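Every protein chain except one is present and positioned as in the full complex.
All chains are identified by letter, namely A, B and C, in their written order; residue positions are counted from 1 within each chain.
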């Protein structure tokens, strides 16, 4: 199995009848994903892109044996949607929704954890493992099967970097967009051991941002336990303190969370650090060549 | 190891400077238990029965490497005491305190569970494994080492029965008083697999009461998975409905929780059912004789 | 266990935002008539006995009135009733509600799961025990994070509610759960819950508050419930004391042992009249108090069954003997004792000095006390 998803992943779409739900149900199916059910309360009995819609998650799971969920439900109702998914036995939930209050995420995170469920996101593009499955909204076009793992706090920047990797003739094992919020269900530190264990990943690209200490925590984990090569990029070197740079989590507050400390920590942990996004594919290609020569 | 406690059990006493705390610290020590620390906020630095007292649980655990706690703290503060113990890493907590609101117990139970900690009680005498360790207030005199496991919702009735077993020349492996409240940390169903797995237990005595469905649930577990002989007694055959019989949990409400249904379920599950408390030691002795003859 | 009268339950409901009919509690027929005359309760109205007994409908304890005179008559009739041994002292007068459906909702404790449980049924207005299981929906509530929205949607579906009524139900269920949680309730039940247009209204209220949480709910301390006066005194003295139908008093230590003693007595033809659990105490003062309480219940005979584990037999015996001397001779009763365990010999000696014999065998001692009770009668 690749990281978190594979051919056995059976996806439920919560909020399937909305615009995003519908568009990405189609995109996930085009990617080759088994999208087995959707939920929109009050719309049970209809279908979206050939996928049966249910009124509640438990019925959907019983009918479809879904084992992963992608949530497009608006922020005020996202907490309830997540709890419903967890209560129905779903153990992998991708929260695409943005603007979820972090106080809600605190509850969601600890509730999911207590039930053994994993959250990816919120405010994230989700997971994709080319030629296997995609849970979320990562664009299909930039992907190609390969042996580069990708974990990132951003969306578009990652697509650009992944696209660059493809243009260098390489591909991805699994790509996870962890989300740009201050409280995320899965952080770099949580994702690293999965890629360390993944036999389909040879090297890892890590795309971070200013704000918080997720990259510093990851550096510590890399130093201590991660044995594969890492190429890291941190966005926001030029960001001023106290300003929220698009992502709720991307803010330098009280002198903490600067790109400089993150870059220093990652370099110290032995990661290759790129100064520009376009350097990432170049570094990846170089490492891949070396690995091949071995 | 015997069930839950053994020679490596290192007991912390929360509320050690109170009357009960002091008396039972001495009794536990006399039983041969390692009582390694006590806690009473504001009394740190003193000693009780030679046991050093700390202001908070974390300091006590760090200083003493305690791995079990017995809580004598008054009901309004018991919830906090339990949370403090769990947060300090204690994974076995015996709650002697009675009259803890069950709404508090709901919180305590699920909090402890989420951290992998086990609660025995509340309103319970605790655990004793003769010649090994005792965590709680079970009287020392009635015990003798042997191969009979005992689980019970009551205190004194159990001492009487255990004493009877001793008078028949037999002894106990481990005895657990689960407590008489409607919400307990460890129920019969939770305790059964531990005695099933325990190599030092040959047969099990189960002392139940009216109220709830703990005995019916246990009967189901016995039927499905428990392979050792069981002798069961249920107190409260003559209790009228709607009256709370001393224990908060001992009440027949809306026709549920009668002794009759419990006895029927246990009999159906293959347990030997005693009609009188004094029959229990007789039945135990008879089974023990048969087991010996094999 | 404090069972609240319907009108108190409805007061709580309103505090939590649950709709109830407009109503007022009265204690006389005069008051009832005046209330209706002054428009304090709209006509037609319902006059309901405020007692904790069930099955009020059948006993004529719920009547309707369309005029102040009828209200007076209904009040008079109901105030003359005695239901389950309880004389009716309070009446609730409420405007009659024209409902389209009667539903059932409650929040209770699921002991096995250690979680609150939300119970809903489309079959309201009858005792929930009589409703077939497949017509009842049960959903467990995790206190963290609390009652989920989706559970409310499921409940609405199970009740056949949609649109505005489903929205109303969500608000109601959240309030109900909040009440259960914040008031330390054992049970909060609305049966029937009336559907009026697209709104829900609580036509009855059954609220039981947990005793053990009284340290944070002083407001319930004064409320009388269905305890007997002696049970009330025992509660204040923190003695587990239950009055039963029979004539033999049982004093034992520990709830389980006390129950078992009752069972044994019954088995030998005795009729237990008092359950008195001394608990873990061997405080002579408390033992004395318990004994005096027992005397007030006027038993034909008393059976004392003590197993000294944590408790010491001698101190229990001492307290007992002291108490015996305080009881006036007119109130004395035959006493059969069985004392075992910790300091057993000393305890037996103390009792013997006071003229009480301890019979060590439970069977024999039970038979002895049954015989004593029979002799007195």
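Everything that follows uses one rule, which is that contacts are C-beta pairs under 8 Å (C-beta built on N, C-alpha and C of every residue); 3 or more make two chains touch, one makes a residue touch a chain.
A quick note: this is a predicted structure, and the numbers were derived from the prediction, not measured.
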{"item": "Touching the absent chain when the full complex is considered, from A:118, A:134 or A:247", "value": "A:247"}
{"item": "Contact partner of the left-out chain, one of A:133, A:235 or A:287", "value": "A:235"}
{"item": "Option from B:107, B:141, B:264 or B:285 whose C-beta touches the chain left out", "value": "B:107"}
{"item": "Which of B:83, B:141, B:264 or B:285 contacts the chain that the document leaves out", "value": "B:83"}
{"item": "Contacting the left-out chain in the complete assembly, out of A:18, A:32, A:89 or A:277", "value": "A:277"}
{"item": "Chain A residues touching the omitted chain (full complex)", "value": "75-76, 99-107, 109-110, 125, 137-139, 141-142, 152-160, 163, 180, 182-183, 187, 189, 207, 209-210, 212-214, 217, 233, 235-240, 243-250, 254-255, 275-278"}
{"item": "Interface with the undisplayed chain - residues on chain B", "value": "41-42, 55-57, 77, 79-81, 83-84, 87, 107, 110-111"}
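Convention: only the chains that are shown with their structure count from here on.
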{"item": "Innermost chain by mean C-alpha position", "value": "B"}
{"item": "Most distant chain from chain A, judged by the mean position of its C-alpha atoms", "value": "C"}
{"item": "Gap in Å, rounded to a whole number, between the CA centres of chain C and chain B", "value": "28"}
{"item": "Chain centre separation in whole Å, for chain B relative to chain A (CA means)", "value": "46"}
{"item": "Where chain A and chain C are represented by their mean Cα positions, the distance between them in whole Å", "value": "54"}
{"item": "Multi-chain contact sites of chain A, meaning residues that touch two or more partners", "value": "110"}
{"item": "Shared interface positions of chain C, touching two or more other chains", "value": "142, 144"}
